[in-house]
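Okay, here's the structure, questions in a sec.
Only one protein chain is missing from this complex, and each of the others stays in its spot.
As written, the chains take the letters A, B and C, and residue 1 is the first residue of each chain.
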Amino acid sequence: MRPEDLDRTDPEGAIAKAAARVSNWGRWGPDDVLGTMNLLDDAKRREAAALVRTGASYSLSQSFDMDGPQRGWRRRTNPVHTMLDTGCDAAAGVQGFPHGIGGADDVIAMPLQCSTQWDGLGHIFDHGRAWNGRPAEQVVTSLGDAVTGIETVADRIAGRGVLLDVGRTFGEDGELPDGFAITEEHLEATIAAQGPTSAVGRGDIVVVRTGQLTRARREGWGEYAGGSAPGLSFTTVDWLHRTEIAAIATDTWGFEVRPNEFDDAFQPLHQVVIPHIGLFIGEMWDPDALAGACAADGNHDFLLTAAPLKITGAVGAPVNPVAVR
Amino acid sequence: MRPEDLDRTDPEGAIAKAAARVSNWGRWGPDDVLGTMNLLDDAKRREAAALVRTGASYSLSQSFDMDGPQRGWRRRTNPVHTMLDTGCDAAAGVQGFPHGIGGADDVIAMPLQCSTQWDGLGHIFDHGRAWNGRPAEQVVTSLGDAVTGIETVADRIAGRGVLLDVGRTFGEDGELPDGFAITEEHLEATIAAQGPTSAVGRGDIVVVRTGQLTRARREGWGEYAGGSAPGLSFTTVDWLHRTEIAAIATDTWGFEVRPNEFDDAFQPLHQVVIPHIGLFIGEMWDPDALAGACAADGNHDFLLTAAPLKITGAVGAPVNPVAVR
Amino acid sequence: MRPEDLDRTDPEGAIAKAAARVSNWGRWGPDDVLGTMNLLDDAKRREAAALVRTGASYSLSQSFDMDGPQRGWRRRTNPVHTMLDTGCDAAAGVQGFPHGIGGADDVIAMPLQCSTQWDGLGHIFDHGRAWNGRPAEQVVTSLGDAVTGIETVADRIAGRGVLLDVGRTFGEDGELPDGFAITEEHLEATIAAQGPTSAVGRGDIVVVRTGQLTRARREGWGEYAGGSAPGLSFTTVDWLHRTEIAAIATDTWGFEVRPNEFDDAFQPLHQVVIPHIGLFIGEMWDPDALAGACAADGNHDFLLTAAPLKITGAVGAPVNPVAVR
Partner (left out) sequence: MRPEDLDRTDPEGAIAKAAARVSNWGRWGPDDVLGTMNLLDDAKRREAAALVRTGASYSLSQSFDMDGPQRGWRRRTNPVHTMLDTGCDAAAGVQGFPHGIGGADDVIAMPLQCSTQWDGLGHIFDHGRAWNGRPAEQVVTSLGDAVTGIETVADRIAGRGVLLDVGRTFGEDGELPDGFAITEEHLEATIAAQGPTSAVGRGDIVVVRTGQLTRARREGWGEYAGGSAPGLSFTTVDWLHRTEIAAIATDTWGFEVRPNEFDDAFQPLHQVVIPHIGLFIGEMWDPDALAGACAADGNHDFLLTAAPLKITGAVGAPVNPVAVR
């Protein structure tokens, strides 16, 4: 299916049909809480470790601070980091500790999806159903996600990462324009252009670079959080299912193309891939340093550890993904 | 030096002498912000990747939730995780999103050192001096650590981890009693007992298991946060310097033995190793699952990625360390 | 009805019968959001102003800080107050302001019901119904209380306060023991003992002193937050309705006697008075200084302003009540 074949007036119909095609409900039993993380196994981690060539490491995290992209939508602010003790207190001699020791300490208040993050399986529902068909209200209450909280995958997300630099392949100066819908054809063509280290398969973690973050870094955040953006087309839903990837991440706020490809819509691809495929989505990652290295030597796969902060019951979680190549 | 040779009445003298012996100030130039992370290089990461045998992965993180150990000392609370949207809202049909999509979202407020964490180089000062000799007040103000914030090592902490299960070697039922001072002799004897995969050297990340967390998990937190605990003796300061390790972590609140080994003291070993050695210290890690696997097959080294959340200017940071072995 | 006449095994039946007797649903129209605050009018404020005799003022607020009573139940912590700028920064000369100005600034994170507070009308539901019969899920979502948020009474709560010092009247050394159920008889006897300035009627704000806070201040918080406590008997529900008071506050965590007067119960009196009577309840107030003055000269009524912080959509709100007498 191509973007132009979508009926822009019927997101609900398209979502229902796609969900029927790609559903993984029951695939790993009725009690499953891992979704596509089931596909990332020990063999994959051994394969990933063998990919380490130079030993150079790269963080794929944006900075967590007040200069972030958030503008308050649905109370998503940038992180507020405050100090409990400082070097100034120590210098002023007011800390009251013995033998000349001084200390600094700090605290943070932040939405869990304010910056580089994983969407957990409890983040999105389709008509009141969460991953594996569970009623949303039995999964995520005001106490958090009692079933598929991010802690369930805290020890899992280390494996083979593959960078698909769609921005560099199809963009001008390495950047896709806002509103650019990445299709299956773009993904496959990027793989072909990048060469054999870019093959994508079962259990892999795909990192898609659109270049929007590069632009935002240069021009300012603007509407990065929730505005127009390049991203995956709704039509990639079958590719996302068929490839059996464990996870996919982008350098954008919302993973899918924005404006969305239906007239009155809000993140329709999320509505299929999270509750029906059980797919883990990473957002607001920063692949730029890594992408530079991949482009330089042509190797696009690497060992990727992207362990979310182990917050009990979280429906999303901040993460500092680290690639070693 | 042995613990019994310490003059309990003179922490300040002992600290000054130790600092003079082990100082790394200037070792990596006047502008250095990495401390012992300079010792963890690409070659070490290649070596670490080659240690992956089974591909099994282990999180060394405690859970971040209200059931944590904090009791409010110096405003260190447990994490407060609240929801911005829930499955109950979705089920009630009050979210106002189109085409049947529903969502959950969340926020957290927490001290950066409330649970599994790294101490940054700006965390501790000695007589008003931070790492590399900088005046504390020029490093850490109320705006955070402007020089050695945790973001400086966000892309670095992936390398060879070595578990030293001192609890299993010297404890009863695998647990050292509170107040047990781990000496250089205990560390070396543990290495010898565990065998050749436990060799510790330049650039390694050492994880010391005391067993206190195992006990707390069984008996309740009690005074885990700040009370009596097994931990490293002040006398290990030369070993910590000589081995040229990049970092060391424990399963306790405070890394060093408590009560401290001086009459009127507060964390004297911190006062040397952070500002003078530039050593990264991990606290409140959970090595138990990993330790079980290590004991089972005798291999005690592994690939360890322990990338702190990239919070600009943080003097400490939460982390989900993941070992792949 | 007396406490001993309650069927301890049937809270649900007792609640239903009481609700039927005292319901104010519809009394002020179908769109009402004020409940008993309708009863506090301009005439009452004129009456209250005329009660000012000496002009002395008293805060009835506890301190908002980490030394508060909360122990984490349902994520209710004590307030965490942190600084954004300090005098130490100013002294260190690191603030970067011109012409010698320096500043301090601060931030707080706290549950809205962590200390001296008003319960809003959206705080409690009976079988899914909120004040005036509205479905709970149409009133309070994850976005807050869209109908009866505390802001609706932000300009109202100033009027005649009456202190009923039940602790001084019936307690030993001025303190009722934990578990003491205050009945209508106790209230009326206190009024009689205190004399004519204690008459309670339409639109008044009643402050009941049990003395438990006095004890907690002396002996430590213990189980103040949620444990045993003196408080109003479930049987006072008719008195609370019949007197047509605008609000009532106590010096305890939970207003009603604890343990509650049914075998398996949680705050049954709340379940009637908030959603059915529409009554405003204040908790964790500190009446001690005021009570001393009242006892000294025998005047027990005063001008009371208890304006909640105007937090949009809050189901409860912190307040610093001030009595002028």
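Note that in this section contacts are C-beta pairs under 8 Å (C-beta built on N, C-alpha and C of every residue); 3 or more make two chains touch, one makes a residue touch a chain.
Just so it is clear, the structure is predicted and the values come from calculations on it, not from any experiment.
Visitor: What shown chains does the left-out chain touch?
Guide: Hidden chain, whole complex, touched shown chains: A, B, C.
Visitor: Tell me which of B:A56, B:M83 or B:C114 is the one touching the absent chain.
Guide: B:M83
Visitor: Which residue among C:L6, C:A130, C:A225 or C:A246 touches the omitted chain?
Guide: Final answer for the missing-chain contact: C:A130.
Visitor: Going by the contact rule already stated, which one of B:A19, B:V94, B:L164 or B:A225 would touch the omitted chain in the full complex?
Guide: Here the residue in touch with the unshown chain is B:V94.
Visitor: One chain isn't shown here. Among C:G26, C:G103, C:G201 or C:P259, which residue touches it?
Guide: Missing-chain contact among the listed residues: C:G103.
Visitor: I need the residue numbers on subunit C that touch the omitted chain, in ascending order.
Guide: Listed in rising order, the touching residues are 11-12, 15, 41-46, 49-50, 52-59, 61-65, 67, 74-76, 79, 81-88, 90-92, 97-113, 116, 122-128, 130, 135-145, 151, 154-158, 262, 264-268, 270-271, 289, 303, 305, 307-316, 318-322, 324.
Visitor: Which parts of subunit B face the unshown chain closely enough to count as touching?
Guide: Residues touching the hidden chain, for subunit B, are 80, 82-84, 86-89, 91-92, 94, 107, 109, 142.
Visitor: Which residues does subunit A use to touch the chain missing from this display?
Guide: 66, 72, 75, 77-78, 80-86, 88-89, 92, 94-95, 109, 137-138, 141-142
As a working rule, only the chains that are shown with their structure count from here on.
Visitor: Hey, how would you classify the chain contact layout here, line, ring, star, complete or other?
Guide: Contact map by chain: complete.
Visitor: For the copies subunit A and subunit C, give the interface type as same if over half of its residue numbers appear on both sides, and as different if under half do.
Guide: Both copies, subunit A as well as subunit C, present the same residues to each other, with over half of the numbers appearing on both sides.
Visitor: Just give me the whole-number Å value for how far the CA centre of subunit A lies from that of subunit B.
Guide: 27
Visitor: On subunit B, where are the residues touching two or more other chains?
Guide: In subunit B, residues 75, 81-86, 88, 92, 109, 137-138, 141-142 touch at least two other chains, as defined above.
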